[in-house]
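Every protein chain but one is kept in place in this view of the complex.
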Amino acid sequence: MAMTERVKQILSWYGSDSPGTKANLYRLLNTGRLAGTGKLVILPVDQGFEHGPARSFAPNPAGYDPEYHAQLAVDAGCNAYAAPLGFIEAVADKYAGQLPLILKVNNSDSLSKLGGAPISAVTSSVKDAIRLGCAAIGYTIYPGSDARNDQLEALRELTLEAKAAGLVVVTWSYPRGTGISKDGETAVDIAAYAAQIAAQMGSHIIKVKPPKPLVEHPEAKKVYEKYQIPIGTLSERVSHVVQSAFGGKRIVIFSGGEAKGTDEVLAELKEIAAGGGFGSIMGRNAFQRSRPDALKLLEAAMKIYGAP
Amino acid sequence: MAMTERVKQILSWYGSDSPGTKANLYRLLNTGRLAGTGKLVILPVDQGFEHGPARSFAPNPAGYDPEYHAQLAVDAGCNAYAAPLGFIEAVADKYAGQLPLILKVNNSDSLSKLGGAPISAVTSSVKDAIRLGCAAIGYTIYPGSDARNDQLEALRELTLEAKAAGLVVVTWSYPRGTGISKDGETAVDIAAYAAQIAAQMGSHIIKVKPPKPLVEHPEAKKVYEKYQIPIGTLSERVSHVVQSAFGGKRIVIFSGGEAKGTDEVLAELKEIAAGGGFGSIMGRNAFQRSRPDALKLLEAAMKIYGAP
Amino acid sequence: MAMTERVKQILSWYGSDSPGTKANLYRLLNTGRLAGTGKLVILPVDQGFEHGPARSFAPNPAGYDPEYHAQLAVDAGCNAYAAPLGFIEAVADKYAGQLPLILKVNNSDSLSKLGGAPISAVTSSVKDAIRLGCAAIGYTIYPGSDARNDQLEALRELTLEAKAAGLVVVTWSYPRGTGISKDGETAVDIAAYAAQIAAQMGSHIIKVKPPKPLVEHPEAKKVYEKYQIPIGTLSERVSHVVQSAFGGKRIVIFSGGEAKGTDEVLAELKEIAAGGGFGSIMGRNAFQRSRPDALKLLEAAMKIYGAP
Amino acid sequence: MAMTERVKQILSWYGSDSPGTKANLYRLLNTGRLAGTGKLVILPVDQGFEHGPARSFAPNPAGYDPEYHAQLAVDAGCNAYAAPLGFIEAVADKYAGQLPLILKVNNSDSLSKLGGAPISAVTSSVKDAIRLGCAAIGYTIYPGSDARNDQLEALRELTLEAKAAGLVVVTWSYPRGTGISKDGETAVDIAAYAAQIAAQMGSHIIKVKPPKPLVEHPEAKKVYEKYQIPIGTLSERVSHVVQSAFGGKRIVIFSGGEAKGTDEVLAELKEIAAGGGFGSIMGRNAFQRSRPDALKLLEAAMKIYGAP
Partner (left out) sequence: MAMTERVKQILSWYGSDSPGTKANLYRLLNTGRLAGTGKLVILPVDQGFEHGPARSFAPNPAGYDPEYHAQLAVDAGCNAYAAPLGFIEAVADKYAGQLPLILKVNNSDSLSKLGGAPISAVTSSVKDAIRLGCAAIGYTIYPGSDARNDQLEALRELTLEAKAAGLVVVTWSYPRGTGISKDGETAVDIAAYAAQIAAQMGSHIIKVKPPKPLVEHPEAKKVYEKYQIPIGTLSERVSHVVQSAFGGKRIVIFSGGEAKGTDEVLAELKEIAAGGGFGSIMGRNAFQRSRPDALKLLEAAMKIYGAP
C-alpha cells in the first residue's frame, strides 16, 4: 500500500527519529483496516497479569490461550497487539511479521492490596522487544504518584534504548497520587497534563483515559475559566487533550476501560473520533466477548475511525 | 531416543526460544524413566540452605554428602536435579553430562525470623549455571509480597540472560503477603494467578503448590461462581491451574511439600496426573527416606505419570 | 563573524575544556543579536512540564506547538533555546543547525504536592543531547535540600559525560530546604553560595534568581557586616553574586520569574546588566505574550545587554 | 614437594573449579610446616581495623609495622596470612611469592556502637587481590542478621569474580540477629547451619567459631534429640559441623577468639583436631604475644595438627 498523505504528515512530526523508528511507526499506521487513515485501534491483553486469569478469561475461555488474541487482532484488522512478555513470546515466532507487536514492559498485579498508587514492576526489556521482532514497547507511568520519578527515569532509559533500536515508544499515562482526588484522576486538566508529560518524555504514542468534565487543580481552574477553554462535551475534552500533546503533533489514543455494552462503547468512540483522537485501545470489550461479537464490535469501532 | 510426538508438541509452544533453550528443554523432557512422555519428576535439594543441615539430613545422613543426591536422581531416573550453588558445584564436574542440573539461584534460610513473607537472597547467577553445564536456572518469586517487584525485576534480568545462554527458566511461584490469608496462599484462584504471573514473566516451567478448594479474593469468587469453574477435586483444580498457564501451553509442575506417608504422596500424584499436571518436584519425600525406599517411591511416582 | 575580544576573554576562563566544548560555548556566545557581546538572552520553555499545558500555553495557544518556540527564539535573535526532551526532539531535526539547543535533562511537575523541596526526575540524557545535536545540557540543583547529594552526584556524572562529548553544562542553582527560610531562598548570601556551588561543580553557565537585599545565615551576616559588602541595590547584589562565581570568571545569568509587566521586566534587566550579569533567561515573559509583543520585549531586553 | 594423597583427595572435592583455583588451594595446603597434611594454621591480622591500633598492637608494639606479621607467618610456617587491603599492600611486593596471602575484603570497625549485628564495609575487591598476587579472598557473612541478603549477594558476586580469576574463597560465617540469642550465636546447630550456608554459597574454605554444647532452635532441637546426634564434647561438635559442610568435603577451620593462656589454646586445638577440623586461624593469640612466644605457640599448634 502506498503511503497516504496523512501518514506522511504524521511521520513528519517525528523528524528527529531514526529511519528504523519511522519504519515501525509506519507499520503501526499501515496495518489492518485503518491502514493509511492515521487512526489506530489496538488490542491489548494484559488483564491476565493485572487481574488474574479467571477474572480475565473465564467469560470467554478461548482467551486463556495466547494464540487466540493474536489471531483475533489479525482477523479484526487491528493496527497492533499489546501484551506482557509471556503472551508476546508465545506468539511472536508466528505473528511478528504480520502483526505489529507492542511489548508491554511493565505490569502490576492485584494480588497485593497496598494503599496508594500502584507501582508496576518492569517485567521485560527493550532487548526482549528486539529479539521478539516487536514494533514498539509500552510503558505505564503514574504522574503525581510518589514513585513517579523512578518511573520517569525508567521510561527515560527505555525510551533512549528503544529509539536506538528503531522501536516505537507507547506510554500509558495515568495520573494518581495524594495530590489528586479519585475523580480527578480523569479530570480534563489532569488528562491534558498526563498527555503533556508523556509527550515531553519523548513518547511517540500516548494513551490516556477519556477525560471527564471536571477541572481538578485550582490554579488550572482559573486558567480554564479565564481563557474559556471548552470542555463541555467529550469531543471538546478530547480535542483539548490532543492539543495538549504538542498542538496535536503527537499520536494520542484513548482507552475503553471496563467491559460495557456495545452501544455505550460506540457512542464514546464517536466522541473521541469527533474530537480528533487518533484511536482507541480496546481490551476487555474485545476479548471478553465471544469471537464473533468481538469481530463485530471491532469492525464497528474501526468504521467510526474511518475504515472503509 | 527419537523425539516423541508429545515432546515435539510441547516444544512447539516455545517457538520464540532459541535452539539452545529448546535443546535444554528437550534434555529435561528426554532424561530418565519419563523420557518422551512429556512428564517430569525432579529431585530438588535446597533444604540444607532453607532449614539447616541437621533438620534436612539427619533422617538419612548419607544426604550430607552432595554426591548422594545426584546419584539418587540418576539411579531413580529423575528428569533433573535442582539445588543451590554449593551442591551443584560439588557434583557438576561428574554429573552435568548425564543428568540435567537446575541451578536454584535464590534461597532463603530460617536463621532469622522476620515477620512477613520471606525475601530470598540471590545466591548464584546465570554465569554460574553456564560454567557448571546446567540445563536450567530455578528462581522463587513471592507474588503479592511487598518485595514482589524487586523479585520480578530480578527474574526479568535472569530470564533474559538465561535465554541468551540457551538455558531453561524454572520459576517457583508462591503467593504471599498482607493481601492474602495464610490459607489463601494455596487457594485455587491464587495458585492459578501465581501460574499466570510466572508464565507472563516468560518462564518455561512453573512450579506451584497443589491448590486447595478455596477461592480467596472476593472479585475472583464472583467469577468462579458465575462461570461455574469446577474446583471440587484436586484434579479439577490442577486442571484449572494448568489452563491458567496459557491454556495448558506452559509446563506446570507441583510440589509435594513436607515429608509424609507413601500412600498419601501417591494419592496426591494420581490427582495431579489426572488433572493434566506435567509432573512433580519431590524433595524431602525422597532424600529423607532411605535410599531403597526413596528409589521405590520415585519409581511408583513415575509410573503414575506414565513411565514404562 | 570574527571572534570578538570579549568572547576570546570569556573562553580563556575555560582553559581546561576541550575544543569541542569551547566550540559550543562559542556558538552560544556568537548566536543571535547579542553575538560577540559576551551577553546572552535564552528562551526556556519547560513550563508545560512544570505547570501543565493549559497554565503554560492557554494565554498564547500558538505555544502548544513546539515549533512555535524554536522559531520565536530564532526570530527574536536569542542565543539559545532550552526545553525538555519532547520539545527539543520535536524541533531538533529542523533547528539544531541554526539555533543552539539546550536539553533540560531534569524536570519536576506540579501534579503531586509533596512537602519539602521539589525533587526533579532526570528525564533525558547526554546521549539524547548528542543525538539531537544540542550545544548544551541544562540541569537544576536544589542546594540545601535533603536530596542535594543525589542531585550533585547526578550532576557530576552528567557533567563528566557532557564534557567528554564536547557539550556545555548549564546549571540552574535554586537553594531550598529546611535550613533556609522561604524568603531566604533568594537572599543574597544564599544566591552567592548557590553560584559558588554550581561553579565548583564544573558548570560553564550558572543560572540563579535575582538576589534580594537580605542575608539569611547568621554566620554569613557577620561577614557581610564586618567587610561591608554592598548589597543595597540589585546591581550591587548581582555584582556580588557574579564575583562569587570565581571572581567573575564563570558566566552567571539570571531568571525573570513569573510573567509581569514590560516596564518591570526591563527595569530588572537594567540592574542585572549594570551589575555585570551575563544575561537573562526569559520564559513566561516571552512565550505567554503574543508573538509581536514577545519579539518587542526580547528586542528591548537585548538592547539593554548591548545588542546593536 | 610432591602432592600427598591427602591433598589430592581434598582437591578432588573441588572438581568444578578451574585449574587456577585448584593451584591456589594447592598453595594454601602445601605451604609451611603443615604442607601436605591437609591441615592449615593461618595468621589473620584484621584487629587494627576491627578494634583500633592501640588495643591491637600495644601489647606487642612490633605489630604496628605490617611487615612484622608477614615475617612472623613465614617464620612460624603458617599456611597463609590474612589481612585487610592496607596491611596486604604493605607486604605483597615482598611476600606474595613465598607466603599465600588472603585479602580480607570486608571489615567492620568499633568506632560506632550501633545496635544490632555488625554490617561490614566492603573495603577491597577481587581486582585488588589479583594485582597484589593474593591466593584467596576472605569475606565475613552474618547469617540471620537483617543485612544477610545484601551480604550473601555481595559474596555471590565476589565468589564468581574470584573463581574466574583462579582465586580461593574463604568465608567467615558468624550467625547473628534478632532470631538468635547471644549464647546461641555459637550453638552447635547454629554453627552447623553457618557452615552449610557458607558451603552452599560456593566457598572453598569456611571459618566458624568453635561450637558450644547448646541447640538454639526448637525445630532443630527435636531433630538433634530424635536422631541422638552426639554434641557432648567439643570434638563431637566439631565433627558434626564438619559433616554439615557437605559431609566433610569442604575445608572447615576454627577461630581461636580472644587472647588467652597457652594451655587453654592448645587444649581447644586438640579437640578440634580430634573432631576432624581442618585447622585454625590464630590472630591475637599469636601477634599479641612476643615474637619468641608466638613462634613457640604456633609450633605447638601445628604439631597438634600433625606437623613433623
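Every chain is named by a letter (A, B, C and D) in the order it is written, and numbering of its residues begins at 1.
To be clear about the criterion, a residue touches a chain if its C-beta (ideal position, glycine included) is under 8 Å from a C-beta of that chain, and two chains touch if they have at least 3 such contacts.
Predicted model, so just to flag it, every value in this text is computed and none were measured.
Q: Just list which of the chains on display the missing one touches.
A: C, D
Q: Per the definition of touch given earlier, which of D:N30, D:T123, D:Q243 or D:N285 contacts the omitted chain?
A: Touches the omitted chain: D:T123.
Q: Among D:M3, D:A54 or D:A267, single out the residue that touches the unshown chain.
A: Spelled out, the listed residue whose C-beta touches the missing chain is D:A54.
Q: From the listed residues C:M3, C:L160 or C:A267, report the one that touches the chain absent from this view.
A: Checking the options C:M3, C:L160 or C:A267, the one contacting the hidden chain is C:L160.
Q: For the chain that got dropped from the picture, name the residues of chain C it touches.
A: Counting only chain C, the missing chain is touched by 13, 15-17, 143-146, 148-149, 152-153, 156, 160, 175, 177-180, 189-190, 192-193, 195-197, 199-203, 217, 219-220, 223-224, 226-227, 229, 240, 243-244, 246-250.
Q: Since one chain has been left out of the picture, which residues of chain D touch it in the full complex?
A: Residues 48-49, 51-55, 58-59, 61, 64-66, 68, 84-87, 89-90, 92-94, 107, 109-114, 119-125, 127-128, 131-132 of chain D touch the chain absent from view.
Criterion: only the chains that are shown with their structure count from here on.
Q: Remove chain A from consideration and name each group of chains that's still held together by touch.
A: Components, chain A removed in thought: B, D | C.
Q: For the identical-sequence pair chain A and chain D, what's the CA-based rotation angle in degrees, nearest 5?
A: So the copies are related by a turn of 145 degrees.
Q: Same or different: at the chain A/chain B interface, is the fraction of residue numbers used by both copies above or below half?
A: different
Q: Could you please state the distance in Å, as a whole number, between where the Cα atoms of chain B are centred and where those of chain C are centred?
A: 58
Q: Please compute the C-alpha centroid of chain B, do the same for chain D, then give the distance between them in whole Å.
A: The computed centroid separation for chain B versus chain D comes out at 36 Å.
Q: Send over the residues of chain A in touch with two or more other chains.
A: none
Q: Does the chain-touch network form a line, ring, star, complete graph or other?
A: The chain contacts form an open line.
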